[in-house]
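Excluded from the complex is one protein chain; the other protein chains are retained at their positions.
What follows is chain A.
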Amino acid sequence: MDFRFDIIVEYFPFFMKGMGLTILMSVIGVLMGCILGFFIALGKMSSVWIVRLPFVWYINFLRGTPLLVQLFLFHYAVLPTVIGETTPVISVIVTLSLNSSAYVAEIFRAGLQSIDKGQAEAAHSLGMNKFQVMRHVLLPQAFKRSIPPLGNEFIVLLKDSSLGAMIAAQEILYWGRAASGQYLRVWEPYLMVALLYLILTLGLTYLLNYIERRFDVK
């Protein structure tokens, strides 16, 4: 089987453009996902069931349906109804943010609940209020414990952004499909796509390893 480098060379600038968009969408998705996820975790941990309920179902829906279906729903139905107008890139970012917020919420919740109850009780007895306990005692420890699963979630999210190709967001896979469609060839475009995602996820892995070491006080 021959390997046609000319296809890769021809599409290289497009792949680079697509890589930029993939990074942009993923970074915003991760940040929004973390911020949202934090509040959703707190909501789900509420002791009042009526407060807890919407958060529980938010997580149920976003974890219990396929991401591609969510993307179609948000892009073609929800966002046009809610904000009137959307672009493929906005839809991908919103869908990734919401989807990852559900997973991040569970990661944070697990992290918070893994801290021994005695610590909160001890802090309370020192005169700290609920907010201070959270801010100074629980969060720092929970965050440290959350870093490895969060890293995992980021890598998944980065790869999931490739679903944007289905609604013509011009990211890496979009250009892979374009090249494949033009020449009716599968190997060259998709190997290139695979390589680019590998570079991104490996970069992220090393970055996360570094962060993990930084936070490791032991």
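As a working rule, a contact is a pair of C-beta atoms (placed from the backbone, for glycine too) under 8 Å apart; a residue touches a chain by one contact, two chains touch by 3 or more; residues count from 1.
Here is the rule we go by: contacts and distances are computed from a predicted model.
Trainee: Per UniProt, what's the omitted chain called: "Basic amino acid ABC transporter substrate-binding protein", "Methionine biosynthesis protein MetW", "Hydrogenase maturation factor" or "Cation:proton antiporter"?
Mentor: Answer from the record: the omitted chain is "Basic amino acid ABC transporter substrate-binding protein".
Trainee: Which listed residue (A:F61, A:Y76 or A:Y206) would be found touching the missing chain in the intact complex?
Mentor: Residue touching the chain left out of view: A:Y76.
Trainee: From the list A:V56, A:M134, A:M166 or A:L208, pick the residue that touches the absent chain.
Mentor: A:M166
Trainee: In the whole complex, what residues of chain A lie against the chain that is missing from view?
Mentor: Contact residues on chain A toward the absent chain are 1, 14, 75-76, 80, 85, 87-88, 165-168, 170, 174-175, 177-178, 180-187, 190.
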